[in-house]
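Everything on this sheet refers to the single structure shown next.
For this depiction, one protein chain was excluded, whereas all remaining protein chains were kept in their positions.
Our next item is chain A:
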């Protein structure tokens, strides 16, 4: 078995990561480790730096210092357009569906970054709604369908590290449930997932570990089995 296949293989490690937008110092030394096949959440209030953490991994912030290791490779000096090529799929909070492209064009847009991605047929199997609406303009879809599309789009590329930002935000419970099923399927396929979530009840049963963020730092790391004991801490920071 090669080291890349071992369960404790480090897919992502952030060490003392600082991020800046212009003069604003947003992240103050983040340390995160995600092993292959893990589903890890970043919990925290709005403005705690969770989205910025994902954007910093993608090299989409103004400036960053520290270390971002992806698949064992330091990426601090890797240009933004080459991060995806390391097997990273990013689903932004605003979903980023392109209005000038139809559903299928949106699906086909991100280039393949690794072998082993889902085929168009498999994706349409997983999201039948997208098949029915494949010729519609991307932004004509409902919010839930757009979220499915934003997810499906990065599954096609073969990315094995998914960074998902607030995928349940503003969606109906039935759609949220569907997304939960999809995440379980992806986890079973062995994909590594970092999930930024507001909806703790959605994230709790899916995740292996949780990182709790506040003011651009990690304030607590919680294993799934410790959740019950640490509800007080969560309540303090999240107000759930």
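Just so it is clear, a contact is a pair of C-beta atoms (placed from the backbone, for glycine too) under 8 Å apart; a residue touches a chain by one contact, two chains touch by 3 or more; residues count from 1.
To be clear about the criterion, contacts and distances are computed from a predicted model.
**Q** Tell me the UniProt protein name of the chain this structure doesn't show, selecting from "Branched-chain amino acid transport system permease protein", "dihydrouracil dehydrogenase (NAD(+))", "3-isopropylmalate dehydratase" or "Chemotaxis protein CheW".
**A** Missing chain, UniProt protein name: "Branched-chain amino acid transport system permease protein".
**Q** May I ask which residue of A:82, A:185 or A:223 touches the chain that does not appear here?
**A** A:82
**Q** Where the complex has a chain not shown, which of A:76, A:109 or A:231 is the residue touching it?
**A** Residue touching the absent chain, from the options given: A:109.
**Q** Please output the residues of chain A touching the missing chain, sorted low to high.
**A** 58, 60, 80-85, 90, 92, 96, 98-101, 105, 108-111, 113, 157
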